[in-house]
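Missing here is one protein chain; the remaining ones are kept as they sit in the complex.
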Amino acid sequence: MAGNSFGLLFRITTFGESHGKAIGVVVDGVPAGLPLSSEDIYRELMLRRPGHRYGTPRRELDVPEIVSGVFRGVTSGGPVTVLIWNRDVDSSPYEELKYTPRPGHADLQMIRKYGFDAWDYRGGGRASGRETAARVAAGAIAKKLLCSLGILIIGYVRSIGKLRLEKEVHDPQILLRARLSPVKTFDPEFENKVMSLIDEVRRRGDSIGGCVEVVAFNVPPGLGEPVFDKLKADIAKAIMSIPGTVGVEFGLGMRLSEMLGSEASDSLIVEDGYVRYLRNVQGGIVGGISTGEPIIVRAYFKPTSSIALGIRTVDIRKMREVEIKVRGRHDPCIAIRAVPVVEAMLAIVLVDHAMRCGLISTDRLTLREVKNIEKYWDIYLRYSPPIDKSVEDRG
Amino acid sequence: MAGNSFGLLFRITTFGESHGKAIGVVVDGVPAGLPLSSEDIYRELMLRRPGHRYGTPRRELDVPEIVSGVFRGVTSGGPVTVLIWNRDVDSSPYEELKYTPRPGHADLQMIRKYGFDAWDYRGGGRASGRETAARVAAGAIAKKLLCSLGILIIGYVRSIGKLRLEKEVHDPQILLRARLSPVKTFDPEFENKVMSLIDEVRRRGDSIGGCVEVVAFNVPPGLGEPVFDKLKADIAKAIMSIPGTVGVEFGLGMRLSEMLGSEASDSLIVEDGYVRYLRNVQGGIVGGISTGEPIIVRAYFKPTSSIALGIRTVDIRKMREVEIKVRGRHDPCIAIRAVPVVEAMLAIVLVDHAMRCGLISTDRLTLREVKNIEKYWDIYLRYSPPIDKSVEDRG
Amino acid sequence: MAGNSFGLLFRITTFGESHGKAIGVVVDGVPAGLPLSSEDIYRELMLRRPGHRYGTPRRELDVPEIVSGVFRGVTSGGPVTVLIWNRDVDSSPYEELKYTPRPGHADLQMIRKYGFDAWDYRGGGRASGRETAARVAAGAIAKKLLCSLGILIIGYVRSIGKLRLEKEVHDPQILLRARLSPVKTFDPEFENKVMSLIDEVRRRGDSIGGCVEVVAFNVPPGLGEPVFDKLKADIAKAIMSIPGTVGVEFGLGMRLSEMLGSEASDSLIVEDGYVRYLRNVQGGIVGGISTGEPIIVRAYFKPTSSIALGIRTVDIRKMREVEIKVRGRHDPCIAIRAVPVVEAMLAIVLVDHAMRCGLISTDRLTLREVKNIEKYWDIYLRYSPPIDKSVEDRG
Partner (left out) sequence: MAGNSFGLLFRITTFGESHGKAIGVVVDGVPAGLPLSSEDIYRELMLRRPGHRYGTPRRELDVPEIVSGVFRGVTSGGPVTVLIWNRDVDSSPYEELKYTPRPGHADLQMIRKYGFDAWDYRGGGRASGRETAARVAAGAIAKKLLCSLGILIIGYVRSIGKLRLEKEVHDPQILLRARLSPVKTFDPEFENKVMSLIDEVRRRGDSIGGCVEVVAFNVPPGLGEPVFDKLKADIAKAIMSIPGTVGVEFGLGMRLSEMLGSEASDSLIVEDGYVRYLRNVQGGIVGGISTGEPIIVRAYFKPTSSIALGIRTVDIRKMREVEIKVRGRHDPCIAIRAVPVVEAMLAIVLVDHAMRCGLISTDRLTLREVKNIEKYWDIYLRYSPPIDKSVEDRG
């Protein structure tokens, strides 16, 4: 296996299996001088925490341990390593699935690639959605670094199945409310509908797809390179590397493909002495480079593949078709828990490109940057659920 | 600027500006022993050739010159460099646009990034769609290499504006007909509708968006790495690096996000002794790794930004809003000419991953592989328009 | 900071500070199916173990913990993470050195790069020689993988100060004895001389430089790429990234620069049906590519910079020159403990290039390869000191 790293100057490497000792991440390229605590990371991890009726009933405490790169509460310039020890692991449901790969999962491909006797089949092993907790941990560092430029990254659920939020809201203060919602939406009315739908889907032992929209505010113009390393290209890779994604789009996205040029065209205007885009149809990136307008990206997720309803597969020992029931514990809708993951991947790409442009140093932060970080990080804190160390008991 | 290279083991580096001396590409990682002529490359370049009423009236001969890496008709193991000298270049329409960046293009960002006095504004410079000719040249090499595994890459226009081909065809022999169509569709009826629509759009001085679908047949299972370098992630980056793209999806794509798990689920079956996917809902990639089923990817394109109708922009010297008319010569629908570009980018990713898996060597081809190449490359040839060196005269 | 990773397909990322919680390494690109235990790694770590009179008196137990990538005693295809928890850490001697950077160490540069208030000054922090334990851990995996091709990597001390072993021995069975020597030499007579010299140097509170030679046996021809990624280039980088190195050479090395072509020339001969080099003057690499002859590389080390004798430096708060005495605990000769580190770095480069050539898969090992691994790994085992878990008590 290869390909467990992502990024050029700000480079993350994740490791660990779903039911192994631990999962974790090494973040290389973190400048010195960033105030960082395990609580900073824990808060973000809580946003993807299962153990809730709108997520999987698996209890994961996900308390992160910073193993390197932080000295006296501040990053020292070395790679930051975060470990999340695995607890509450029950591998028994997977024993019986060993020979019957689940069609929507990586199982069959893992067997083909790594060999039947070697691959870690427990909970999907390395291909488990649990790997994304390591991304969220790295994303917390990325988000905090982006605060030095005043950048805020906010995601929310745009649709669940055919249920779609039609409202267009561009106020970060409103969007931030999604961080406090159990189904990651800023709109109370939509929240109710989503909760009812998820309850119903769960009751039927089924699952459902969805769409996550993430917006990055205050991104300076100039991020991205005009040819292969376009900002939209690197973001697309980042998002399509998240398990369960089936598509990605920017700005008006695919609707643009149905339009005439005269409908889709944007205009440049002068506002407060700055050149701005009137409609931001392409979602903050034109020619592969950030425009200064909010970056708007949508990630589309398929329904969770593991459902309690029967699945037809093949017993690969006997090469015979069989029907299985996947027990385990699974989200009815992965899109909800994916919100902080999409945010994290977007944040990681933006830090990397800000470093490539020289807007964030890989060496060390200035005092002015640290001040800005404190100011903007505080905004996230105000929209964070209280830290709850008793999560284990609530299941 | 950076980011002019793409790929890990099979690595292309493009260079050149739209109105400079030449554009070109260096392809590193080509194994020795591949029969390769400039005609092989020219045939693919003809597929994206403008100079047609359904493309831009700009006359580009695009005759490629192989400058390195080929010795006595066969690749020698060294990097293959292809040059396409620029001819028929009229930069005059761009002089007057120098101070009035076109909103849908990279202009404003190029100015911000590279400075007003330095960036090459003629024809979009480095950010021009013309850069994609270099990708198609590299893609010809990639496609030919993939023939060693029997892989065929076939693209076609799926939709133009709201006009959409609903037919699902999975026979390569039928899809290949799109290579001979002026609007890159395999279906005669749809072809007529598309031509009428394009004619009308052009008459009105407008442009229109569209969607390109590309299918890769005979891809062996096992390509792609399970975490960040998922096959779908690398393909998404490859496609989103093409100018004009606004979204990308795989298999049933975003429709999956609207479905229940019970609707979206696939099944494994046994067919001729192989384990196969019944419905291929995810488009040939599950868990980020190829399944052996056809890879199906769709790229969504916005309408051409430069339209003859007026555009509102800003004169950046005077910081004053103005209306401009972009003359130049432009496609009414970039999606049509983009078909071979999407094919090329998909081919490049597949070769790279086949090399990472050891299925194609970076050192040299075996005789058996060369034989396979001849056999499958011949299929493309049978569906190629005749080489027409008088294209210049027809404009 | 960046640059904590090394390699293209077999890629290691080290992390951790000398006096932090732990140091460790993530090894990406390990194929599935490799039998691997923490004991395999521990044995190699013991070779660089201090706590001996010919090394530093610092007691480091260095028991490695495998955190990911191994399932039921065999690698699963995922990244292998090894942690070495720091124990016996006494940071007090460094408190007083905080403002007086040691001239031969990274101190001043770390302060300049990461800032006085952020860098981890305890024991050199990230720039400590302790980081190389993580490399040796990764090197154990690399060495074991190379056994699949029958490759053996054997290093020994070639010279200490002006004391030089003149003997040329090319029998792996003899060279392997160096693994059992406290001063890493295969020659008993030379061993005695080295021990006397080290004792004397230590007594005087001084330190001394040295040279390490490492030989790789049974390397197949064809490893390395002819231009920038020459095998000798990648090995040179690998070795010059080890703390304390001041030069590197191959084969006859710098002596070749003093010769005439007629003296330095080699000849090709036929031996047992193979084309071989008569003299192997260039040390197993010609034109940047392995020849099939033993690869011979020498790494030159400066004397340990921290000596008990006084050092003149600058108090950077007061910008005043001062004299300091570095207490801490240090090797009189880093070259001795560096032997397994040089071996590890050479092994890592060879695995990476074997993967680039397709000679080792990144996906999984075949049964035949696993058998070969067992056979050759056993050779190392026969020349390994007994595992001694009471090392802590002996100090």
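A few points about this structure:
Order of writing sets the chain letters: A, B and C. Residues in each chain are counted from 1.
Here is the rule we use: contacts are C-beta pairs under 8 Å (C-beta built on N, C-alpha and C of every residue); 3 or more make two chains touch, one makes a residue touch a chain.
Model, not experiment: these values are computed from the prediction.
Within the whole complex, the absent chain has one touching residue among C:Gly73, C:Pro188 or C:Gly273, and that is C:Gly273. Residues of chain B in touch with the missing chain: 1-5, 9, 11, 13-17, 20-24, 26, 28-33, 67-69, 71, 74-81, 83, 110, 113-115, 117-120, 122, 125-126, 362-364.
On the side of chain C, touch with the chain left out of the figure occurs at residues 1-6, 14, 101, 103-110, 112-113, 126-127, 131, 159, 161-162, 201, 206-211, 221-222, 224-230, 232-241, 243, 245-254, 256-270, 273, 275, 277-278, 281-282, 286-291, 300-305, 307, 309, 311-314, 316, 319-321, 335, 356. In the full complex, chain A makes contact with the omitted chain through residues 8-9, 222, 356-358, 361-363.
Everything that follows uses one rule, which is that only the chains that are shown with their structure count from here on.
Taking the mean of all protein Cα atoms as the centre, the chain whose own Cα mean lies nearest is A.
If each chain is reduced to the centroid of its CA atoms, chain A and chain B end up 29 Å from each other. Between chain B and chain C the centroid-to-centroid distance comes to 46 Å (mean Cα coordinates, whole Å).
Averaged C-alpha coordinates put the centre of chain A at 38 Å from the centre of chain C.
In chain B, the residues touching two or more other chains are 222, 356.
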